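Structure record follows, encoded as structure tokens.
One chain of protein is taken out of this complex; the other chains stay put.
Right after this comes chain A.
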């Protein structure tokens, strides 16, 4: 079971909340202070991407974030609702051509940032939607109160 589970409406203003919660749980789990900035950035990128996917596919379900504390590592899973056979929604077709192509570029850049930052990362898409799984080592015991 996840240590902390977060679900938020797929809106850009909630991504910051996800970053703050993830960083707080990571700190408690014993992730090195120097790495917390990376955790914050990576989870922000994953959540921004999920929000973008929900918006472009007109998905109303929330974005899911699982923060999992294990003995030796801290993992984050960010799940979106876009399954491998969702296809591309035509709802926003042609509405804002430039904005959409910008958004696509940002999505790719988001994944580039995640893979540049996190050594252990896995991006999958299944029946239930897409999932980005990332983990960082923790300095256990030593940091416990």
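Methods note: a residue touches a chain if its C-beta (ideal position, glycine included) is under 8 Å from a C-beta of that chain, and two chains touch if they have at least 3 such contacts; residues count from 1.
One rule holds in what follows: contacts and distances are computed from a predicted model.
**Student:** Would you mind picking the UniProt name of the chain not drawn here, from "Flagellar hook-associated protein FlgL", "Sulfur carrier protein MoaD", "Anti-sigma factor antagonist" or "1,2-phenylacetyl-CoA epoxidase subunit PaaD"?
**Tutor:** For the chain not displayed, UniProt's protein name is "Anti-sigma factor antagonist".
**Student:** Of A:30, A:79 or A:110, which one is in contact with the hidden chain?
**Tutor:** The one listed residue touching the chain not shown is A:110.
**Student:** Could you tell me which of A:44, A:79 or A:130 touches the chain that is not displayed?
**Tutor:** If we include the chain that is not displayed, A:44 is the one touching it.
**Student:** Spell out the interface residues on chain A facing the chain that's missing from view.
**Tutor:** Listed in rising order, the touching residues are 12-13, 15-16, 19, 37, 40-41, 44-45, 48, 51-52, 102, 105-106, 109-110, 112-113, 116-117.
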